[in-house]
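For this view, one protein chain was removed and the others were kept in their places.
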Amino acid sequence: MIIKLPKLIFFLFFLTLVNFSNTFAEDSKVNEISKNLRCLICQGQSVYDSNSEFALSIKNLISSKLAAGDSEEDIYNFLKSKYGDWIIYEPGFNKFTLVLWILPLFLFIFGGLLIVRKVFINRSLK
Amino acid sequence: MLNLIGNYSLVFALFTSLILIVVTFINFKSNKSLNFYIFGTVVLQFTLICVSFFTLVFAFIYSDFNNAAVYYNSHTTKPLFYKISGTWGNHEGSLLLWLLVLSLFTLIFFLKTKKLLNSFRSLAIFFQQIIIIGFILFIIFTSNPFQLILPMPNEGLGLNPILQDPALAIHPPILYLGYVGSSIIFSSSLAALVCDYVNKDWARDVKKWTLISWIFLTIGIMLGSIWAYYELGWGGFWFWDPVENVSLMPWFCLTALLHCTSVLEKRSNLKSWTIILAICTFTLSMSGTFLVRSGILNSVHTFANDPERGVFVLIFLTVLILTSLIIYFKYNNFEKVTKSFLLSKESAIIINNWFMMYFLAVVLIGTIYPIFLEVITTEKISVGPPYFNQLMIPFLIPFLIIMAVGPKLDWIKNKKIEVKLKKIVLLFLSILISFLIVRHLNTKILYLTVIISAALYLFFISIVDLKNEKLKWSQKVSHLAFSILIVSIILNSVFSEEVSVNLKTGEEKKISNYLIKFENISKIEIDNYTSLKAEIQVIKKNNNLKFYPELRLYKVPETITSEADIKTNLLNDNLVVVSYLKETDYLNIRYQKKPFMLLIWLSALMLAIGGILGLRKL
Partner (left out) sequence: MKIRLSFIFIFILITFILLVFFKSLFEDKSYVPKKINNKIENISIKEFHSDNNLQLKNLFDNEKYIIINIWASWCLPCRQEHQYITILSDTNNLKIIGLNYKDKKNNAQKFLNELGNPYDIILKDLDGTKSIFLGAYGVPETFIIDSELNILKKYIGPINSENVIEIKKLFK
């Protein structure tokens, strides 16, 4: 076996370093949601990143709605109904965003086909 | 007086461009040797633009408020360093810097290509002049930094504290060096195409320019991220902000191009594709300029928005794209390559290009789709980080693995079992370690295991490859750097911790495993702002860290900025940032632990160093 024992030991040490924190599992829900919201009075910041009055109000709203039992989706729908789709950073999947999601994947496949075609043309030219 | 000189230097530079257009074209067509005249005019042009640029610099240094750019963007009390960097911190001045670098690179190109085909050199300068003319016209007619304000005001308006930062001062010039490098690649490629000069000699030269451009762009992007991280203090360093995306797109193209020119300088494959990439890189740089300065994007960084400028750039873009399209389709007559390239260096590079183009497509589509949607349907949507992450990360996994096994594909044919076994064992080791790292987490264990394994695998293979003498050091260093970068970024995003509390002076609160104490707050008056420094203690188990985040209350202009206190070491960054809760006595205190930040910066730097090694032919 070519595996060098010292290397193995080094990396197991490394992983214990990383492991020392019992990470409290997820980002608080409020943070998670506010990271996905655009601060509407800021230039290109999320509600999470901003401490403008608007962002703080939204964060308070998220807290109270979560405490009242609303789900993440309820909150997003509520905010969309008040401020429009563009307050949400994640573009949903609907007729307007179909192209947005599909086009890159389509291009990837298209690129792959081009490459395959080039390989086959060359083989047949041999 | 200085303003007049600056302004007219530009006008004269325009004339030199026109002269060059004619002379280089004649030189190309008739093969007379007009090189001396071309050289002289290029030097003259560079001198004139230098004069223009430095008159602006002096105007800033001496606070000449007759000059509109200085008036709007500078202030007598600004430190000298920021007065100078203020020259390019505004739209007009930054364009003049673009022009300066464009002209400098043109000169260097002419000097350094003496051994190459003469008609090619002339034509490359020809195309370069078209770009220069476009810029000079743009500056003179829509973005003139030498506009006058009369009578002369006593004081300037520009004292935005956020813009007075060292990283921010050098980030634009370095970024521009990257963008402008791609202009040479563009001109050189079109010229090579027309002169039928797309061969190994040309590739060897273009590779150098690609490397230079790539190195500066890498460092420029890194500096921008560093600035965002330290200045904004919220722990983030990449936001998929449109302006960030605009710098990333040419980077993908340049990386792909870099790999292609490596192939082209040894073999004769991939000629058409290399040219296409060269055209795309510069087109993306120019389109990026358009997007950022025209006001159609919503971003933290946009310059002053002006539709008129947008129209000009759009027309300029149209001219460039049409020209390159026509030339490409007219002169693209390469013999079909007959060698099979399955399982060889070319196929690995083609796959690299395939993925690079995919990542480019995701960033491009994500950035401009909202514009299209709004124009066509008047629907307004946001495309933010979730989109980019969801589309890119799954593809990163195969990319990392292919990058690990790609560079030396000989091993597949290699009869020795040892070699293959090593690769497989390293793979298992990656998966094992990766699982051990994530097993304590609550969510997404399988997904995280897979992606960390892929990144770790590339890392291990890159380390092993360091001993491989058949590979160049530039490649070994850059690939290793890239693997460290990806591993650091993933671990950073998975293992970041954060707590946020609202406290009054003297209060403390226990949240999760942390005890946060707001000890006291002290107030000091410094020249142009009032500094409120809060002493915050963060205690976890036996670790006690003291932080001094600051709130700055500026008077001119009236703003409050928040300065995070960031403690950096190799393993973790610990940061605390506070914000004012209006009309209350409470401060919102946010503590974050971000692992491996330093590694992220260092590996990005190492990436660029790999590029520098490439320039030194290592």
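As written, the chains take the letters A and B, and residue 1 is the first residue of each chain.
The working rule: contacts are C-beta pairs under 8 Å (C-beta built on N, C-alpha and C of every residue); 3 or more make two chains touch, one makes a residue touch a chain.
From a predicted model like this one, the values you see are computed outputs, not experimental measurements.
Checked against the full complex, the candidates B:Gly40, B:Pro161, B:Gly310 or B:Pro386 give a single residue touching the omitted chain, namely B:Gly310.
Only one of B:Leu150, B:Ile376 or B:Ile526 touches the absent chain when the whole complex is considered: B:Ile376.
Residue-wise, the contact with the chain that is not shown comes from B:Ser294, picked out of B:Ser294, B:Thr367 or B:Ser488. In the complete assembly, the contact with the undisplayed chain comes from B:Leu325, out of B:Leu111, B:Leu325, B:Ile445 or B:Leu466. Residues of subunit B in touch with the missing chain: 290, 294-296, 307, 310-311, 314, 317-318, 321-322, 325, 329, 332, 371-372, 374-376, 378, 380, 582-583.
Residues of subunit A in touch with the missing chain: 40-41, 52-54, 56-58, 60-61, 64, 79, 81-86.
Keep in mind that, in the parts below, only the chains that are shown with their structure count from here on.
Against subunit B, in their complex, subunit A makes its touches with residues 1-3, 7-8, 11-12, 15, 17-19, 21-28, 31, 35-36, 38, 42-46, 48-49, 51, 53, 56, 84-91, 96-97, 99-101, 103-105, 107-108, 111-112, 115, 119, 121-123, 125-126. Taken in their complex, subunit B has these residues touching subunit A: 232, 234, 236, 239, 241-242, 298-302, 336-342, 350-351, 354, 357-358, 361-362, 365-366, 369-370, 373, 377, 379-387, 391, 395, 418, 421-422, 425-426, 429, 433, 436-437, 440-443, 463, 491, 495, 497-498, 500, 512-513, 562, 571, 579-582, 588, 593, 595.
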